[in-house]
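The other protein chains are all here in position, but one chain of the complex has been omitted.
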Amino acid sequence: MRELELFFGPQHLGMVGNFSITLKVEGDRILKADANPGFLHRGFEKLMENRTWMQNFPLVCRINVVEPDHMELIYSMAVEKLAGIEVPERGKFIRSIYCEMARVGSHLFGLWAYANMLGFDTVAHWAMYHRDLLLDLFEELTGARVYHIYLRPGGVRRDFPDGFTDRLVETLHKIGGKVPDYNATFFENSIFKKRAEGIGTVTREEAIRMGAVGHTIKATGMKYDIRKIEPYDAYDQVDFDIPVRTGGDAYSRLLTIRDDMIESVHMIFKLIDKMPKSGEVYTKTPNPFKWTIPEGEAYVRCESSRGELGLYIVSNGGEKPYRVHFNTPSYNHGLTVLEKALVGESVSDVGNIMISLYVVAPEIDR
Amino acid sequence: MDRNQISKWFKNPGKMANKYSFHVVYFCTGCGIIEIPPSITTRWDAERFGIIPVATPRQANLFLITGYVSTKTLKAIIRTYEQMPEPKYTVAFGSCPINGGMYYDSYNTITSLDKYIPVDGYIAGCMPRPEAIFIGVTHLWKLIDMDKADGYKRYRRDYKFYRANQEQLFKELGWPPLFKDASL
Amino acid sequence: MKILSLFISPLLALIIGLLFLGISRKITAKIHWRCGPPVYQPLIDVIRSFSQKSISHGAFFDFGIILSLSSSVVLIYFLPVGDLYAMTSGGLIAFLYLMLLGPFGIALSSAASGNPNSSIGVSRKFLLALAYEVPLLLVLLTVMTHYNTISLVEIVNIQAGTGMAFSSWALVLPGIAYFLILPAVLGVRPFEIVSAPQEISSGPVAEFGGKHLAFYTLQHALQLFVGLALFVNIFLGGGTLFGLLNPIAGTVWATILGIIIFLVKMFIVLVIELFINAVYPRFRIEQAMRYLWKWPTLIAFVGLVIVAILN
Amino acid sequence: MEELKKKLLAYFTDLTIQIHDDYRMCINTQKETVVSLLNYLKNMGYEHFALLSCIDWIDKGEFELIYILSAYMEVCDKYQEKEQGIIIIKARISRDDAKVISVINVFENAEPYERELHEMFGIKFEGHPRLTPLMLEREYEIPPFRKDFDTLKYVDNTFGKIPSIEERKANYERT
Partner (left out) sequence: MPKTSFLNPFKAIKYLFEKPQTLKYPFETKEIADRYRGFHKNDWDKCTGCGNCADICPNKAITMVEIPELPNKPEEGKKNKRPQLDYGRCCFCGLCVDICPPGSLTLTKDFLHIHFDKKTFTFIPKDEKLNKETYKAEKEYSIFTASLSQRKEYYDGFSPDIRYALFKPDRIEMPEIEPDERKLSFIEQVIGYDKEQAKEEAGRCLECKLCEEACPAHLKISDYIDAIYRDDPKESLEIIYEDNPIPSICGRICMAHCEDACSLHIRGDSLAIRWLKRYAADQIKNFKEELELKPGKPTGKKVAIIGAGPSGLSLAYFLRLQGHDVVVYDELSGGGGIIRIGPPTYRLPLDAIDKDVQYIESLGVKFKFNTKVGRDIGFEKLLNDYNAVFMGIGNTISFSTRVKNSEKCTLALDFLKDNKIGKQRKVTKNIIIIGGGNVAMDVARESIRLQHIQFPEQQVITKIVSLEGWDQLPATKTEIEEAKEEGIRFNPSWGPKEVVLDDDGNIRGLLCKKVKSVFDEQGRFSPTFYENEEKFLEGTMIIEAIGQRADFSFLPEKLFKRLEFTDRKKIKVDANGMTSIPGVFAGGDIVNINMDAVTAIADAKVAAEGINKFLNYD
């Protein structure tokens, strides 16, 4: 068989995000994979150096369109750490609830992408519908469907509207009520298992060697979760479990995502119960036109739906950041793990593996 | 479907069919793509109007430029646009293709799209809601009815200039001109 | 009658094929929990495709798709729809060969287009055909052995004579085997491997646009019709329903009612196929081949043995 | 962490180490020591290479390379209990002669980071197998993340100078 050069993306139905992989294939086998990012490169880190601390806050969420919320969170956390701002108690709980909502939404999006990739339209449609219900709640809370611009340095932008928690619980119950259907049609579907089992296996040693985080490493049995390791916001005030699997393949990763989603929903209920019923939701930050942050540097991290998200930020005492660098989970997954995991697999499984690693292209390119 | 519609169908079936069967190139050019899955799935269900995503540009007649366009993507966009069969329509999403949007000072994103390929409609918003996409489609219907959605004709007519702009940005485009006899 | 059916049957097949495509989109949409497009949407799509300028990649590219479409039209002539048939002499063997001609035409076009995705799609198509051809041949062999004829029309006539929907108990096992491979023949999930838009950008048709795409859609509609009709003809007794039409046999009404019964049967099979389509993701090609060579082949073989013993 | 500091100071000579209250350890070192330091720390259990970044201190004419390491943790305990945190290693290199030894032999996932830094700052990583462009399509005279790269000016010069179709046509008709 002759070797073929196959371009997977950027214009491709199975591609989530604007990303491209150059494959060298022999028949159906992949000999070599070359990730080719940069289609979404906007030079965020440079843009942020040209904007003030407050102006950056609507900007950062644009880095990752699938889950903008953790980007806002990490930027806020970094600025709070540099400037020494404390978040009020209620603000912390609102942040945590909001981030967990975002995690559920993001995982549903991942489920859509994966099901769509396998040609499993039915589940894809359901997942997207349920995500849309969550987006309605986001719209009510923050005023936009996608780019919420809600977590700001010092807390959150607005308090919960009246009766929001009730509607949130109701919607989550509505989604949770469909979990048996999801299980029956998707997760316990023999053909899905056939398709996903043993695909894109990353053993624990490989995962550690290649710096994998999030559900990729959780699927190898390691309970590596920043929410537990370095608790931020209100995560140290609730009990939660970290679901793990041991297979290390796409199947385990998908089941980890499902369990994580269910755990998140339970966590939201717990957080709502524990949340202070009233109080301040944010600390006033200085005047945005005069806001300078003392010289210093900070590395903060949080657990996004795809894994550890880090931000290294340097201030030279000015009105603008001197340097920011995002450590996004997809960067390792998309550029290191994916290239290795694809070798030896079938062409049919490129998207399968890529989405099971949950590679989000804008996050890589920034 | 009223009588008026039926007579239109008989008069120009191609135009009418183009209206009610938008096959969209599924190309995640920018962040606006996040609203495409909701609009083609259960909640909004664009298939009611015959809008479905297709895998290759050859089968498509609608190109949604979803958001900002980096230079690397622009190359792919031009290539994809030229692969689409005529008649074809382009709709640009959000602020960024109009005047740069958030990334007006980014060194890697272009500021206005219509210098490189023709655009038939812009949808305001960052990003546009699914509702806006639907209303955008209805506007496109009106434009097609009035023969104003003539982006592909403009591209053919002014190909020389578009090509010149593309070459000014990229130096080396990597493929031959689409129209050999492009002139004024 | 025959001359009439020369015109009617392809037209009917085309309309029914497109209608079935529309219905399948509608039903799939319902399972997706949404409204779905109007049933005439495929027709609009076809008209749109015809109205578009298409880009040809050479003479073979054009020839392939024409070959494919015409072979499908010819297939219709060999296929009795109730009492409506154009050729009586066509045997099942010829039918099988003609069925392969369609994919062959597509493959010809795809090869001319030079798209790597298309070539992967074509290779998948042939692998899949190779996989389901084995049980299919076994099944058809069983049928031919059972009825002692290779003519499709005769088989249908014999079945009409027995007046039973599922004509013979001996054919139950081959029927099950055929039902199991039917998704592969029709190319629905879990065997939607050939087009697989998310994997290889619609595979063979990746470079088809405009009129080529329109021809392909028509060919696809005809293929759907043929696939369903063959199953109905051989195993569901064609256009008969427990001898219901026997009293008015020979009249025009009987023909029309026969056709309607035939279509209803096809529709039922289609809906079942759609259910399968909706609840399974697609296989990988080697998984599909392993599956097709395992259970359907085994069942078909057992059926063949039983029929051989009975005969 | 204090223990690790003692060990490090005993093993390496040219380090200055600060420990911040939130379990962040800052190590300033020379660029020659980086590889052996990373190797040492990897064996100490800091196996997760989180980030490789670079700061352009244009006033001092130096690039500061930032290597951030953390530990994978089997059981989810808080850092406070495990006495393990994040290690930030800093090494400065000259801006004019930006060369440093690649660390991909120690950490595999440093590869794309080094490619990106090569592209964005123009730092040459010796021993890196493919320093090909990663993100960018166009070529830039000054690598774009350097502080002396003026984005607005660049945008005006590049995208601003491209005429709209109407302008171009008008120009064409005039000549």
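For clarity, chains are labelled A, B, C and D in written order, and residue numbers in each chain start from 1.
Rule of thumb we're sticking to: contacts are C-beta pairs under 8 Å (C-beta built on N, C-alpha and C of every residue); 3 or more make two chains touch, one makes a residue touch a chain.
Treat the numbers as computed from the prediction; the structure is a model and nothing was measured.
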Left-out chain, listing which of the shown chains it touches: A, B, C
Absent-chain contact - pick from A:E89, A:E140, A:E206 or A:E263: A:E140
For subunit B, residues in touch with the removed chain: 42-45, 48, 95, 98-102, 104, 112, 114, 119-126, 128-132, 134-136, 138-139, 143, 148-149
Positions on subunit C where the hidden chain makes contact: 27, 29-36, 275, 278-280
For subunit A, residues in touch with the removed chain: 51, 54-59, 62, 122, 129, 136, 139-144, 147, 149, 157-158, 161, 181, 183-193, 247, 255, 282, 284-290
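Here is the rule we use: only the chains that are shown with their structure count from here on.
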Where subunit A and subunit C are represented by their mean Cα positions, the distance between them in whole Å: 44
Between subunit C and subunit D, centroid-to-centroid distance (C-alpha), Å: 59
Intercentroid distance (Cα basis), subunit C paired with subunit B, Å: 36
Subunit A residues counted as touching two or more neighbouring chains: 12-13, 38, 41, 43, 46-47, 50, 116, 125-126, 129, 365
Subunit C, residues touching no fewer than two other chains: 32-34, 197-198, 201
Touching pairs among all chains present in the structure: A-B, A-C, A-D, B-C, B-D
Touching residues on subunit D, where the partner in the complex is subunit A: 22-24, 47-51, 53, 55-56, 66, 68, 72-79, 86, 88, 107-109, 111-113, 133-137, 144-145, 149, 151-152
Residues of subunit A that touch subunit B when the two form their complex: 10-13, 15-18, 38-43, 46-47, 50, 58-59, 62, 65-66, 109, 112, 116, 124-126, 128-129, 131-132, 135, 145-147, 361-362, 365
Complex interface listing, subunit A residues touching subunit C: 4-6, 12-14, 27-28, 115-122, 125-126, 129, 185, 189, 191-192, 194-195, 346-351
